[in-house]
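Every protein chain of the complex appears in place save one, which is left out.
Letters A and B mark the chains in the order given here, with residues in each chain numbered from 1 onward.
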Amino acid sequence: MEISWDLVINAIVTGVVLGGFYASVAIGVTIAFGMLDIVNIAHPAFMIVGAYLAFLGWDQFGFDPFVSIAVFAPCGYVFGRAFYRAYHFFFERRGDESLQGLAFFFGILFIVEIGVVLVFGVDYRSLSEPYLESTIGIGFVSVPWRMLVPFLVGLVMLGCINLYLTRTFTGRTILAVSQDVEALRLIGANPIRANEIAFGIAVATAIIAGVLLIIIQPVEPSITREYIGRAFAICVLGGIASIPGTLVAALILGVAEALTTTFYGPSWSPAVSFGLLLLTLIFRPAGIFGR
Amino acid sequence: MTANILEASGITKRFDGFAALTNVDFVLSKGERVGLIGPNGSGKSTLVNCLTGILAPDEGSISFDAYEITKTPAWLRAKRGLARTYQIPRPFRGMSVRENVEVPLRFAVGHTSARTITEAALVILEQVGLVAKAELSPKGLTQVELRKLELGRALAAQPKVLIADEVMAGLSESEVDEILELLNRLNAEGISIMLIEHIMRAVMLFSQRIIVIVAGCKIADGLPNDVMKQDEVERAYLGE
Partner (left out) sequence: MLIFATMIFGAHINEYYYLATYTILQFVVLGTAWNILGGYGGYVNFGTAGFFAIGCYTTIVLNKIFPMPLFFEMLVAAVTAGLVGLGTGYLTLRLRGVFFSIATLALAIVLQTLIVNWSFVGGARGVYVIRPAISGMFISYVQFLVVLMIGLATFSVFVAWTVEKSWIGIGLAAIRDDEAAAETSGVPSLRLKLIATTMSGAIMGMAGAPFPFYVTYVDPATAFGLAIAVNSIAMPLVGGTAAWWGPVVGAILLGSAQQILTVTISSAANLFIVGILLVVFLTVAPRGVVGIARSLKQRRR
């Protein structure tokens, strides 16, 4: 098969840019699952809510997506904290294993996805701003701003979160909890507040990722499921609780998907993320940067 | 010569670069009572986990009753007669006390008749003093009773070796004596016992030999009085 290098390089660049966006999706899972041990498979549901909120903001109030981020991300944070308190009260406190918790998040995922269908219908929704319409071209490689913006925001987000977790007191408490939950539990310390904040952040990132999503492409409710695979594949491949790992894994996934789509067509792309997830779980469940 | 019922040599276990155990050797002879002491975090529980098969050591070998068990899965070691209790009691919460004890009877010992199993379970519960609570859920048990349940479950496996991991932690003096008496009785019946404890009184009373582990290494192994006089032991492990 003749390989057109133009095509390959374009695919790789697209993949990298997409990867930056995927990292923004996955970081919430890295925090919730990797650090807090909460299997939040409903994370993509929160993301899709963010996307539709951005759409509403744009459609009804003329919000620029960045305005939407500024408005809705804090809401997501607050909601995330409240949600964690409820989850902790009903599930974590019971000490029972993950059966109920997993099913719970599955239920939430389901409710949100169908809820969105009921409110917005199954048609594609999108938004558009003039500055998003142009494309940057370098040589034969061209990247639309639509994709570049989420890539950049994604990187910034990861950077900020990494700083927060390593430089602030609360952030470091969260990291400490995540690294040795058992020890902390034995000593009797129960840092609910740190967990609460972390989960709030995770949901906020989901909202932001949702806004970025609708910048990149039109959305419709069933996209949610694709992103479960992507988010968890990235999280696991990257080493579950590692932020640099998340970024690297996201880039790998982005490129893998872009190459697959270019050469085999888009109908294979869900298999890339879920297949990668399966392979990682089977062969190297600790991921790249994991223990 | 007393046969060695449990032998471990060169056990090394690392977690992510941190060496929890380094080159630990020890033996347990048939019918012996050995105490294992060491500061918190010194690797005692890791050693127990390696011995029972919950963790796989990075280096080293373990043999039990002439079987080489380094690669044997945990459940098979239990079947062969290596039983343990857990530091923090881990009862099967969905079952009654009696049903908890029936699990090892069914799986480790291999009884098949429901009546035999129930009868044997009640006998065990009698031995540990929990018969009155046989039909209750573990959620209704006190700390001492939970510890007794742990012992009961370990006993039900008809063990040749019993590893009691901090089974007396947090108990009152009389409760400690109760457990000690039970352990002595079991030893008299032929079970080799490894007692891991922080309560020095109990360890000194009970053990024929004491092993000391500090920071993942064995630093002493001998008669209780001799070991306790050693400088390193005094330095590293500040009594009760």
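In this section, a contact is a pair of C-beta atoms (placed from the backbone, for glycine too) under 8 Å apart; a residue touches a chain by one contact, two chains touch by 3 or more.
Given the structure is predicted, the values throughout are model-derived calculations rather than measurements.
Screening B:Ala74, B:Ala169 or B:Ala215 against the full complex identifies B:Ala74 as the residue touching the chain left out. Although one chain is hidden here, its contacts on subunit B can still be listed: residues 52-54, 73-79, 83-84, 86, 90-95, 99, 102-104, 106-109, 112, 153, 156-157. Although one chain is not displayed, subunit A still touches it through residues 39, 41, 90, 94, 96-100, 102-104, 106-108, 110-111, 113-115, 117-118, 225, 228-229, 232-233, 236, 267-268, 270-271, 274-275, 277-278, 281-282, 285.
Quick note on the criterion: only the chains that are shown with their structure count from here on.
Centres computed as Cα averages put subunit A at a distance of 45 Å from subunit B.
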